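Only a part of the assembly is drawn; its chains keep their places, and the rest are absent.
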Amino acid sequence: MSNISSRKLDHIELCAKEDVEYQFKTTLLEEVELLHDSLPELAVSEVDLSVDFIGKKLAAPLLITGMTGGADEATRINRELAQVAQELGIAFGVGSQRAILKDRSLAATYQVRDVAPDIALLGNIGGVQAAAMTTSEAEDLVGIIAADALCIHLNPGQELTQPEGDRDFRGVLDAIARLNEELSVPIIVKETGSGLSKRALEKLKGTGVNWVDTSGAGGTTWIGVEVLRTPPEQRNVGQMFWDWGVPTAASIIWARELGFNTIASGGVRNGLDAAKAIALGAGVAGMALPWLKAAYDGGAPAALSFGQDTLLALRTACVLTGSPNISALQQAPKILGPKLSHWARA
Amino acid sequence: MSNISSRKLDHIELCAKEDVEYQFKTTLLEEVELLHDSLPELAVSEVDLSVDFIGKKLAAPLLITGMTGGADEATRINRELAQVAQELGIAFGVGSQRAILKDRSLAATYQVRDVAPDIALLGNIGGVQAAAMTTSEAEDLVGIIAADALCIHLNPGQELTQPEGDRDFRGVLDAIARLNEELSVPIIVKETGSGLSKRALEKLKGTGVNWVDTSGAGGTTWIGVEVLRTPPEQRNVGQMFWDWGVPTAASIIWARELGFNTIASGGVRNGLDAAKAIALGAGVAGMALPWLKAAYDGGAPAALSFGQDTLLALRTACVLTGSPNISALQQAPKILGPKLSHWARA
């Protein structure tokens, strides 16, 4: 098994079994108070959750964000979650396709089109890898899985914490601008749990990218995951940065302010969180860890059931805020708590 | 026993015995600080707690809000509480009269005029039922119990959580406007524990209704009650919404701002809470759960004793704020804490 494959399995095991979430910092979604509407004047059956996303129509504004590939266990998870996405009409992303670059035979571990012909499907590659890649190599990653868009993920916090991680983050912005210009499908720039700050978003503005995925602080911490992979006596520095990052809710607000189409992720844990994220202006809400745990523990049936609950909660939130559709939910009356207001103004 | 009757008994049992209140959200009445007046220049005996309410004079601005009817146990509770209301000179409401619509023989479970000839008595029907009803059917509900007003209750949160609940909330506003215009007695629009938001109040403004009952968040949660009636493995979504709603204190402030005569209820638990609610501008303070618990556990004597304590506490609050009467208490100096100020401004 290659290094990457074995690291991927480590990651899945750790995420599924250990506590890999922020300790003291939260998403600040708990400070988003959606206001109850006792007189919705709506029928549940009337509520329309559908949205347009990278050229596809989603039955609901939900995304299973990219997690895995490149190993056997990954194959099962990718296929099960993609199938659930197909069944529910939501979007799905694969994990970093870097492994394919080294070993083409691993392509199959990412391929899900046979079980999920209609979904909005997202490819995935790291920013540092993208910088080292020609456009046609990137095009190839997209083609291998028949993706509708390519996610470029940013994770300097994780890399620095990983002994074998990248140490040079130059050229990523240029690569994003180039791929956004030249690739046949849209680029989505995503964090991986530390969130997109105003400064990072301003830099991205210059690249022409339309879609960002906040992947903010408050959910899975990849610095934390790497800390757990480190021998205890070498954890000092990583431990200090366990809670590093921009809370998801703040990142959504900033991304919207700067005019990005926004996927809200990082610590979104259920349909009510998703509703709050959308009420802050996000177009789609993404989750990783909850889907992984469902699939890891209970396979496709558990994941499907989790997805149905999520849709039901989202629909309930629409009715109880008097929102007949997602664009109404984006405007729903809400109150932001003091910490989030402070971040939003900063 | 009909489905409705058995559900009503479920509700009484759950409310009397389980923890059916909000978990993390409060009424925010705890953030209303009434200011002590060391020099009240009043005699206790001078303090006048009486108020006018829907054409009756109450000895004190208190209401036992509508809870039950339609089942045997309900009869006992309605009659005992109505008797206590008669003795104390306060108002009383029956629970939803929907059961009568299906089975006329249940009318007796709501009738209390023989034991409470003088009280301000409130009928009760759901908004969705009201929308399906002619004005003369509604008039009939009023007549059956000789009510002084009809409460139309709003509870979309509860309905959505109840597997057998309503799913279509259209036409409620029109029904309210029509009944307010055509009925022989005033309409009171009430929530049932999730509170009236500004948006809901603005919609109501258009119906011409004068009285609203906030029934805000922080006390009994009907979403919670329905969660407890659900098998554990189906509670996920309901559980997310357990604490959904607008805190009572915020709802009072908004209702007053929009010019409604306001009954303050939802988590009011004693005479000091009632005094705070009135100091925010409410005309009457209502409670449900505390009266139910008193009557359930100790019958009429316990309920009477609870009522006497409530009156004494309210009178004490009047003296210690230097308020000779209820309209003075409505103007009493007070300080609002940060969360409530934030809600009030929103």
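Order of writing sets the labels: A and B. Residues in every chain begin at 1.
As a convention for this text, contacts are C-beta pairs under 8 Å (C-beta built on N, C-alpha and C of every residue); 3 or more make two chains touch, one makes a residue touch a chain.
All values derive from a computational prediction rather than experimental measurement.
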Next on the checklist: Considering just this structure file, the complete complex holds how many copies of the sequence, given 2 are shown?
Outcome noted: 4
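Note that in this section only the chains that are shown with their structure count from here on.
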Item to check | Rotation in the CA alignment of chain A with chain B, degrees, nearest 5 | outcome: 90
Next on the checklist: Counting only Cα atoms for the centres, state how far chain A is from chain B in Å.
Outcome noted: 44
Item to check | Of chain A, residues touching chain B in the complex | outcome: 35-45, 270-272, 309, 312-313, 316, 319-320, 322, 333, 335, 337-338
Item to check | Touching residues on chain B, where the partner in the complex is chain A | outcome: 127, 154-157, 160, 167-173, 191, 194-200, 203-204, 217, 236-237, 240-241, 244-246, 338, 342-343, 346
